[in-house]
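Report on the following structure.
Only a single protein chain was left out; the remaining protein chains are all shown in position.
On to chain A.
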Amino acid sequence: MRTLVSPGALRSPRGKVVYGVVFACTLAVFVLAFMFPLYWVITGAMKSPQELAQTPATLVPHEWHPETFADAWDQLSLGKYFLNTLVVAGGAWLAQLAIDVPAAFALSKLRPKFGNVVLGLMLATLMLPATALLVPTYVTVTDLPLLHLNLINSPTAVWLPAAANAFNIYLLKRFFDQIPDELIEAARIDGAGPVRTLWRIILPISRPILAVVSILAVVTAWKDFIWPLLVFPDTEKQTLSVMLQRVAIDMPLNVLVAGMVLASLPMVALFLAFQRQILAGLTAGSIKG
């Protein structure tokens, strides 16, 4: 495809040299800026505490201590915090699918009375900066109106607010809008009710958008810090991020760094496995140039 630089200019001898130089420089900068920090953290975790405290730092560890990862796992009780994070993120994901998919389907295909008002009220919440609701939502979570439940230290304090996600409903509704009504009409004539239609017809053909919503949900929940910091004062219930931040001062540096590496692995693995869907999700909500 034609871009800023013409293919002709690139084919000329001078063009080839310039391209080579630019390519090499970009590659070097990228490796240095994005790969090297990862190398530094992974090897740092394997240095001895003395070597880590040494000035200047060593480029390659003198002695390798891969067992630091196992130590970190034990000393930080990473198993427990992984499980906590998994419960928080997994539940947030399920809550978002279970609540937002039927809602988007109803708004898109059943078009009830006042549906547009409901959708408008939902989308209006997107205009609020996320942190503007931090304090009142916290106050609400400590004492749910009418029910008078205190959700502090319960994963539901993350799951339920996560489901109030207008962006998900917008993405899903936009996708459902494109599904032809004839398909639903056909299902109705065959005797399928709306729930069955949603389950058997809509969901199977909505896999791409469900993948995008799912990944956004999991990644957001895994990365979130401020909300879990507020709603999990009990150290036993905290997520990885909150725990790491809490113990950062007291832990030996090599153990902490190993814990950081381990806490990042699931997200990095997720990214490597679902690159296509993640990058699709990035441009899904926006914005055609």
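Observations
In this text, a residue touches a chain if its C-beta (ideal position, glycine included) is under 8 Å from a C-beta of that chain, and two chains touch if they have at least 3 such contacts; residues count from 1.
Rule of thumb we're sticking to: contacts and distances are computed from a predicted model.
Missing chain, UniProt name from the options "Cation:proton antiporter", "Sugar ABC transporter permease", "YciI family protein" or "3-oxoadipate CoA-transferase": "Sugar ABC transporter permease". Between the chain not shown and the residues A:Thr68, A:Asn84, A:Ser241 or A:Gln277, the one that touches is A:Ser241.
Taking the complete complex into account, A:Met35 is the one of A:Met35, A:Ala70, A:Leu83 or A:Ile205 that touches the chain left out.
Of A:Val5, A:Ala70, A:Leu83 or A:Ile205, it is A:Val5 that touches the chain left out of the display.
Counting the whole complex, the residues of chain A in touch with the unshown chain are 1-6, 19, 22-23, 26-27, 30-31, 33-35, 37-38, 40-41, 44, 52-57, 98-100, 102-103, 105-107, 110-113, 115, 118, 121-122, 125, 127-142, 144-145, 160-161, 163-164, 166, 169, 188-189, 191-196, 198-199, 219, 222-223, 225-226, 230, 240-242, 244-245, 248, 253, 256-257, 260, 263-264, 267-268, 270-271, 275, 278-279, 282-283, 286-289.
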